[in-house]
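Missing here is one protein chain; the remaining ones are kept as they sit in the complex.
Each chain carries a letter (A, B and C) given by its place in the written order, and its residues are counted from 1.
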Amino acid sequence: MKKLINSPENVVREELEGIQLAHGDRVRVSLDPFYIARKDAPSKGKVGLVSGGGSGHEPMHGGFVGLGMLDAACPGHVFTSPTPDQMFEASKAIHGGAGILHIVKNYTGDVMNFDLAADMLREEKIEVASVLTDDDVAVQDSLYTAGRRGVGLTVLMEKLLGAAAEKKMDLAKLKALGDSIRATGRSMGMALTPCTVPHAGKPSFELGENEMELGIGIHGEPGRKRVPMAPADQITEMLMEPILSDLPFKRGESIILFVNGMGGTPLIELYIIYRKAAQIAEKHGVKIARNLVGSYITSLEMAGTSITALRADDNLISLWDAPVNTPALRWGI
Amino acid sequence: MKKLINSPENVVREELEGIQLAHGDRVRVSLDPFYIARKDAPSKGKVGLVSGGGSGHEPMHGGFVGLGMLDAACPGHVFTSPTPDQMFEASKAIHGGAGILHIVKNYTGDVMNFDLAADMLREEKIEVASVLTDDDVAVQDSLYTAGRRGVGLTVLMEKLLGAAAEKKMDLAKLKALGDSIRATGRSMGMALTPCTVPHAGKPSFELGENEMELGIGIHGEPGRKRVPMAPADQITEMLMEPILSDLPFKRGESIILFVNGMGGTPLIELYIIYRKAAQIAEKHGVKIARNLVGSYITSLEMAGTSITALRADDNLISLWDAPVNTPALRWGI
Amino acid sequence: MELLSLEQLRLWIFTTAAAIEQNANALSDLDAAIGDGDHGANMSRGFTAVTKKLEAAPSTDVGAMFKTVGMTLISTVGGAAGPLYGGFFLELGKQTAGKQELDAATLSSILAAGLADIKRRGKAEVGDKTMVDALTPAVDAMQLAGNDITAATRAAATTARDAAEKTSPLLARKGRASYLGERSIGHQDPGATSSALLLEALAEVSAK
Partner (left out) sequence: MELLSLEQLRLWIFTTAAAIEQNANALSDLDAAIGDGDHGANMSRGFTAVTKKLEAAPSTDVGAMFKTVGMTLISTVGGAAGPLYGGFFLELGKQTAGKQELDAATLSSILAAGLADIKRRGKAEVGDKTMVDALTPAVDAMQLAGNDITAATRAAATTARDAAEKTSPLLARKGRASYLGERSIGHQDPGATSSALLLEALAEVSAK
């Protein structure tokens, strides 16, 4: 394992110290318990948006703390969901009196820990609601599974709800908006290489020179199946077709299209993927109203990509265009 | 070699088509010859800023085309400097009547090709000046070498000159400003892994599990020396100390500090590097006025980092803060 | 043996911590195969913190001690195992408030209550390839074993280890492993394995 770290135990703390030093103008970092909060929080009468999850997905979530997006983010250890005390303290720290909305990716651990935090907050008479993301079409949803994983849609969810919260939308309406975004966004990802969790010290799986993993999550886990290596255009089809047919996205609809890198994939390759994804959307008569191309929800240094499509009406588009000022996503200000 | 590409020959063209599809609102892509230009160029009376270089360094340079930065960028084949006809056509396309400034990284090929383009432009009675970047302290400058390489400083140069050009600074003044930035910026980089040029199909060098390359450039070439793997804090010292002592940066001075990823390094590691780099600057009494952390000048999927420090007076800081709206760098608008 | 004292129950926790520490890599390897490879690290981080806490402030009664264990696990383990094991020990704490010692009947009934809390929280049933698969038969075996704690806990430990191994052929229906579908078959469940370690430690302590 070769990494730019000092020791596996200190990765998250030292990263947080670096974020404080680099972005202290916008965020305030707590080291006990770990969380990153907006420097200007709490803002009176605004619903507080709090997310969190294992580390190793940077810039998500900490890089999305700031005006027009999250009020706080709770980083767990690498690929391990954070603990209720983090979510509790972070939520209290940024509570502006209008309640708290937790944005939670659908993993057993994340869900149970955020539930415990919500219970603790309610005991303090703080109103709490939560929105789930479970957009990964690679996982079949059924009563007999943990349900679909929350992946790329989480980034769009945090941007869009952040913009709505900034406009002082109330908790119930935010929760409803989040649920409708959850219902109309779909994603799928693939990997060319595994990644190495620092404290594990070895790759999360082995992959041959002519193999790739299709239907991966964001925790270095293997995908739904292992398939032979293919050209970028074919890979893009293997991701786009299941995404488009799952909802399904219909002819004439508009979408926000998000082509994401898994951490070790250079931007030049993401544009080659975006090129084909846009051609496929066009072929299906789906209009790309807005797009995002880059590595925003990652699995450490894993090489690979994921694609997310979200149905976008004019309201969603105006929320997308609204000003955002975070370390990782910024425009309009 | 595992990459998200269709064929080595088409990498650059397909990337450019993807950029056109993703960012057509801001840029106009020419496929013959290859260049990326501001959609709103030429802008009357504004000096046109044109840069370029081999591909594989994304987002540099194409991702920096837009308001407040470059008017055009010329991508060569991967790690191969572009040709004079590209620079000539791009410069003509964005010329607003106030002359053209070429921002050139100091590599024999880049310099000679831009020189040929400048000759062609002068034959068309277009005023041309050029600014070099040669900020890599790993290379000893002397009459007996090709001089120092242009690396990370190029990103800051393009941002700062872009802001000045937007303010309608004339060609002579821009050239002088660029030369002063060139004189006061220093960089150094290292690699944990090589990278693989698509048409080569195999890694640019071999590196053991406990080795790293110190003093690399941005073309996948080996560094000045191969040294044993070390913790992030020590690696940061190996980069920062030569940078600070070379100029040298003096106690009480302000700098813009840029911690860059080489393409395959996750953001979480860059913040660990930034943390130590900021501590070292502090120890030397050097004030970090502004910072940039991310993968902006890369070597395909290489894992590694480079650090750039630039002396920054109030004038430079206000140019840094000026609005910029490009696919890869955006704020204030 | 008829009774387990507060001191012996503290020793159970310390023995568990040592066992987790020893098997941390093995647990993470199991998790890497069908999960995300952190179960060992999560558990050892948690039980290291628990050990510190208990050594710092010796609890006055069994209930208080279990509560400390549960709270500490919840705030240090994270992931799925944190709330599940944390809730398990909180439940043990509720059931033993004020007690200084436990007999076999009480011990098996509180473990049953702890298991019930895990099932309530995680909604897993036997056969879903989770820690529930190890704990359920173990608790049953203990209830049948009667009043000798040494024998009862040994029965529970042996049953748990076998049951954990039997999770290997199962198709996961809960937790991360369920994302793998068919690919989850043929790997032993890490949580069931850590549960077996927990009960093995209890048997060891009860044998002394």
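The rule we apply is simple: contacts are C-beta pairs under 8 Å (C-beta built on N, C-alpha and C of every residue); 3 or more make two chains touch, one makes a residue touch a chain.
In this text the structure is predicted, and so the values were computed from the model without any measurement.
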| item | value |
| --- | --- |
| Visible chains that the absent chain touches, using the contact criterion stated earlier | B |
| Absent-chain contact - pick from B:Y35, B:F64, B:Y107 or B:Y274 | B:Y107 |
| Contact partner of the left-out chain, one of B:Y35, B:F79 or B:Y296 | B:F79 |
| Contact with the hidden chain (one of B:R13, B:K92 or B:H199) | B:H199 |
| Touch residues of chain B, complete complex, unshown partner | 33, 54, 76-85, 107-109, 112-113, 115-116, 138-140, 144-146, 149, 197, 199-200, 204-205, 217, 219-222, 224-225 |
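Heads up, the rule we're going with is that only the chains that are shown with their structure count from here on.
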| item | value |
| --- | --- |
| Core chain by centroid distance, with centroids computed from Cα atoms only | A |
| Computed distance of Cα centres, chain B from chain A, in Å | 29 |
| Chain A and chain C, separation of their C-alpha mean positions in angstrom | 32 |
| Where chain B and chain C are represented by their mean Cα positions, the distance between them in whole Å | 55 |
| Touching two or more other chains - residue numbers and ranges from chain A | none |
| Residue numbers of chain C (touch at least two other chains) | none |
